[in-house]
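Every protein chain but one is kept in place in this view of the complex.
All chains are identified by letter, namely A, B and C, in their written order; residue positions are counted from 1 within each chain.
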Amino acid sequence: MTARVQTAPFDLAAEMAGFGLRAGALVTFTGVVRDDTGLMAALEIEHYPGMTERALQDYGMQAAARFDLTDWRIIHRHGRIPVGDPIMMVATAARHRHAAFQGADYLMDWLKSRAPFWKREIATDGTATWVTAKSSDEDALNRW
Amino acid sequence: MTARVQTAPFDLAAEMAGFGLRAGALVTFTGVVRDDTGLMAALEIEHYPGMTERALQDYGMQAAARFDLTDWRIIHRHGRIPVGDPIMMVATAARHRHAAFQGADYLMDWLKSRAPFWKREIATDGTATWVTAKSSDEDALNRW
Amino acid sequence: MTLEVLYFAWLRERVGQPRETVTTDAATVRDLIAELRAQSEGHAAAFADMASLRCAVDQQLADLESPIGSAREIAFFPPMTGG
Partner (left out) sequence: MTLEVLYFAWLRERVGQPRETVTTDAATVRDLIAELRAQSEGHAAAFADMASLRCAVDQQLADLESPIGSAREIAFFPPMTGG
């Protein structure tokens, strides 16, 4: 039941060691910096220190209550993150698979639209462009 | 894009090394032997050699086509699996998170009800009881 | 026609063996079951609950009306409990 914000890379394996030990179902989601155009070098992620940690903790606790999660973990990086690197992960543990899936899916929808992070795409030529929020992410949140 | 059936334990970390490298979204599901009563020692899983491998491969390919997965992996153990040990895992990679989540969820529903595995619960006193299929698993499959 | 018939889980336990070779002219899976059921008490017990019976013809899931055709291997088992 932990949320962490950090610049350092994380290792899915290390994070999952001992996670949700008594649960029957574990789900992880990992978001990775993607380069669709071949022109992207990195993401640069700004966040709101103080609020971020609190928001992640809140969303984790909300998900745990709603889906009866026995454990959860949220890790989100900020700073410069090169293409191919993991950006963030969530992990959920529950007795049954649907709860674990739904908990992770729900957390992702909240993180996308309600956690105070802002992404900027850094191109190989150095130009930087703020990523625009997608209305589909807002729609996804309204499912819950 | 691999399916494996094995008696040996597997390591989520090792399985995910290099998995779905170019994708933006990775989802894993791990099923673990749960002991709700404190009376269970292990699961014993029987399968249908030959058919199992073929079925897992088929379901993986179906999920990949349907959800545009860039990679997928299914590992399912058989034989005796002690409480706390991982039983099986699926991993999916896709450009976007919803596809990765749905692909993994879909695969799990297929594996639960259409992959030729049969579970027997082995109690600490040695008694063995076949696990009965749940109608909720059949319902879950009908969602797709 | 000669077929390999396989049994899994509690069907295997009731029949008392994991597989047998049968010679049959059955057209469908259902016809084959009728013949198998007559072989022993164990067979009859294995096929007592048709609602809990699943089958595969040449390693593909099938239903009771499936034709046997030139199949080599028919398997019977309870509802699967994977995952």
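Annotations
Heads up, the rule we're going with is that contacts are C-beta pairs under 8 Å (C-beta built on N, C-alpha and C of every residue); 3 or more make two chains touch, one makes a residue touch a chain.
In this text, all values refer to a predicted model and were calculated from it rather than measured experimentally.
Among the chains on display, the ones the left-out chain touches in the entire complex are A. For the options A:A3, A:A23, A:M88 or A:I122, the residue in contact with the chain missing from this view is A:M88.
For the options A:G31, A:G60 or A:G103, the residue in contact with the chain missing from this view is A:G31.
When the whole complex is considered, the residue among A:R4, A:R22 or A:K119 that touches the unshown chain is A:K119.
Listed for chain A, the residues touching the missing chain in the whole complex are 31, 46, 48, 50-51, 54-55, 76, 87-88, 108, 111-120, 130-133, 137.
One rule holds for everything that comes next: only the chains that are shown with their structure count from here on.
Rounded to whole angstrom, the centroid-to-centroid distance between chain A and chain B, based on C-alpha atoms, equals 24 Å.
Contact of a single residue of chain C with at least two other chains is seen at positions 83. Shared interface positions of chain A, defined as residues touching 2 or more other chains, are 97.
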